[in-house]
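Complex shown without one protein chain; remaining protein chains in place.
Up next is chain A:
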Amino acid sequence: MTTTPTTLTDTQTQALLLKLTVLADDEIILAHRNGEWTGHAPILEEDIALANIAQDELGHAGLYLSLAQTLGGSDPDQVAFWRGPDDYRNTRLVELPKGDWAFTMVRQFLYDTAEALWLEAATRSTYAPLAEIAAKAVREEKFHVQHTALWVERLALGTPESERRTQAALTELWPHAAQLFQPTQGEDELTAEGILPDLNAVHARWTDLVTRHLVDKCGLTLPDAPTTQPGRDAHTEHLAPLLEEMQSVARQHPDAEVW
């Protein structure tokens, strides 16, 4: 932590705060969706795997929000538990209900590959605190990618039923996945400074990686490239009930100090 936040301009700081919040929001919401499988996954091992993945995602959200706090952001718990759906900036990809097992695994694969490639690029950030976080998180992400890649393959090449469900999940999720590559406000300037990875380059690498796996290896069909997408401030009706459940304990016990 030798590089101090003071090396950023005010505009850069605000843009980075937003980007860190956006990254954390995706992690928090998807972690909650994964947590919904606890006690309900097809087998015990997968129950445990998804809980592990969710735990890693919350760990990454904690890293992003702790860095945001040093840039003037609020306490991480405050950010997670005291903002409503209008203030969350997660993608619709992660807030959609967990669906069936194929839906959960395809979503996780699309998300994990995007996150892993973004983090790998972010290890070269010129902003040392972000590069440090990326170097930490990318090592953990490797296991998510391996796990979900295998599951998607197993489902796509399994029975006609599992193939049908996997293709249906991909068809529904594909347009939403593109939202992961929408730049946030001020992101272009941070990219020009080398503080953030070039999102277009990450997108190209991601498209190549997932196409090779989903199409070449698993025999699935990619839907057409999506046209324009609404921004991260436009949510589905599914986010509000998710937050209500996720935040209920914190809001009932605002003075709790030990969890």
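One rule holds in what follows: a contact is a pair of C-beta atoms (placed from the backbone, for glycine too) under 8 Å apart; a residue touches a chain by one contact, two chains touch by 3 or more; residues count from 1.
Criterion: contacts and distances are computed from a predicted model.
Peer 1: The hidden chain: which UniProt name fits, "DNA-directed DNA polymerase", "Phenylacetate-CoA oxygenase subunit PaaJ", "tRNA N6-adenosine threonylcarbamoyltransferase" or "Sarcosine oxidase subunit alpha family protein"?
Peer 2: Checked against "DNA-directed DNA polymerase", "Phenylacetate-CoA oxygenase subunit PaaJ", "tRNA N6-adenosine threonylcarbamoyltransferase" or "Sarcosine oxidase subunit alpha family protein": the hidden chain maps to "Phenylacetate-CoA oxygenase subunit PaaJ".
Peer 1: Return the single residue from A:L8, A:A122, A:A149 or A:L196 that touches the missing chain.
Peer 2: Of these options, the touching residue for the absent chain is A:A149.
Peer 1: Write down which of A:N52, A:T191 or A:Q229 is the residue touching the left-out chain.
Peer 2: For the chain that is not drawn, the touching residue is A:N52.
Peer 1: What residue numbers in chain A mark contact with the hidden partner chain?
Peer 2: 1, 45, 48-49, 52-53, 55-60, 62-63, 116-117, 120, 128, 132-133, 135-140, 142-143, 145-147, 149-150, 213
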